[in-house]
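First the structure, in the form of structure tokens, and then the observations on it.
In this view, the complex is presented without one of its protein chains, the others remaining in place.
Let's look at subunit A:
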Amino acid sequence: MPGIAVGLPSETLSLAYLAAGVLFILGLRDMTHPRTARRGNLISATGMAVAVGITILWFEILSPLVLFAALLVGAGIGTWLAVTVDTTDMPQLVGLFNGFGGGASALVAGAELIDLLGPSASAALPVETTTAAAITGLIGAVTFWGSVVAAGKLQGALKDPIRYSGENVLKLAVLVVAVVAGASLVAQNQLFGVLPAAEWVPSYWVVVAAASVLGVLLVIPIGGADMPVVIALLNACSGLAAATTGFALDNSVLIIAGTLVGASGVILTVIMCRSMNRTLTNVLFSGYGATDSSDEDSSDIYEGNVMSTSPEEVAMLLDIARRVVVVPGYGMAVGQAQHAVAELATLLEANDVEVVFGIHPVAGRMPGHMNVLLAEANVSYEQMQELEAVNPTFSETDVVIVTGANDVVNPTALSGEASPIAGMPVLHVWDAQTVIVNKRSLSPGYSDIPNPLFTNDNTYMLFGDAREAMQALVKAYKEGH
């Protein structure tokens, strides 16, 4: 049903979709370096404009008012959210946007089924179409509700993981309902006679309803520090939902773009899991530290073995330092200490001290969280180093400042085989001359295990909120110069 573009050769639509697909690929390729990344984002947005533009021109729009009202409303909400959000709230916004993509895919597949089956609900659809639609409904609804819960967790609305006995059985039961309804949709037998045949294709919406419950159940038991994995996984799901919608609609650019996103999310998920030395099933289906954590031991090992320090003493250490590595963690984000940390780095560099930021892949609540915060605080990307790059340099480092991080600098990961973090790649900060750990208290991190780093001879604790401590440090350092 060609619309305005009725005079154009029929290949135009496919060619425009091909161009859009190429632009997405070129845009992603430019994301391989911070220097070109912004251009890449613009190229990718151009691809989107091409794909959407040709679609509006090509297809017969019988209700233009509905369509343009929806586009305006969506663009308005999207712009408003993107422009007004604080940098610190970006993880939850990105999570929420992700869910919207998945949700839209689920709605489109449902609307397409209604359109294809028609009022009589008797037309037979190809198995490929119904299968793709069922999968889209499943993945899309899981993505939407999973993202909403994840965003709520990141916002702090749902702080504690919600766990209960038999949770995996419940998830399995809900999944079975979704799969049975999906099978019924594919077989087009209206849920084996239980549901009536109707214009609104009831079996599809049973899939969506069950998947919605599943999405919520999957994410509520997961703790905050596992959020990087969840966000990456939901990212993959939103892409796959778009790709399966492409199968249902027979649309090339949906498949190409959706698959690119799916690949990206899957790769990030793998990287995040590897950085925690955990499997995906372990993250999703078993609580972290569910193995007995020995609380008594944790206070015992600290007893009389921990040395605390003051901002003034640290400033004196920094006076004679040649190389300083800052290791930020989620505590820096919570305390919004990135600006104070960046100011300290600038002051040190002005005095010819080499300053590097050592960033663990899972530090924070989403992949690359620390980097975005530091970039916003004017830290150059050359100063942000990945774990593999920074680890060999600790032995040549005079002072390491750990702020708001705990598990990612825990030496137990290397030695204790029974520990929940055993085998996790960590930053070897203890190789440095002196380690300053800024933390509010000696309380354990997310893994709920003590950190023997705090008792080392070359470790000094700088107790306090990340921002207050870093601001005090900046002040003390300034006074000495």
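The rule we apply is simple: a contact is a pair of C-beta atoms (placed from the backbone, for glycine too) under 8 Å apart; a residue touches a chain by one contact, two chains touch by 3 or more; residues count from 1.
Please note the rule applied: contacts and distances are computed from a predicted model.
Peer 1: Given the options "ATPase", "Cobalamin biosynthesis protein CobQ", "Pyruvate synthase subunit PorA" or "proton-translocating NAD(P)(+) transhydrogenase", which would UniProt use as the protein name of the unshown chain?
Peer 2: Choosing among "ATPase", "Cobalamin biosynthesis protein CobQ", "Pyruvate synthase subunit PorA" or "proton-translocating NAD(P)(+) transhydrogenase", the correct UniProt name is "proton-translocating NAD(P)(+) transhydrogenase".
Peer 1: Taking the full complex into account, find the residue in A:L15, A:A75 or A:I162 that is in contact with the omitted chain.
Peer 2: In the complete complex, the chain left out is touched by residue A:A75.
Peer 1: Over the whole complex, note the residues of subunit A touching the chain we left out.
Peer 2: Residues touching the hidden chain, for subunit A, are 1, 20-21, 24-25, 27-29, 31-35, 37-38, 40-42, 44-45, 48, 51-52, 55-56, 59-64, 66-67, 69-71, 73-75, 77-79, 81-83, 85, 90-91, 93-94, 97-98, 100-105, 107-108, 110-112, 114-115, 119, 128, 199-200, 231-232, 235, 238-239, 241-243, 245-247, 249-265, 267-268, 271, 359, 361, 366-369, 371-372, 375-376, 378, 380-384, 386.
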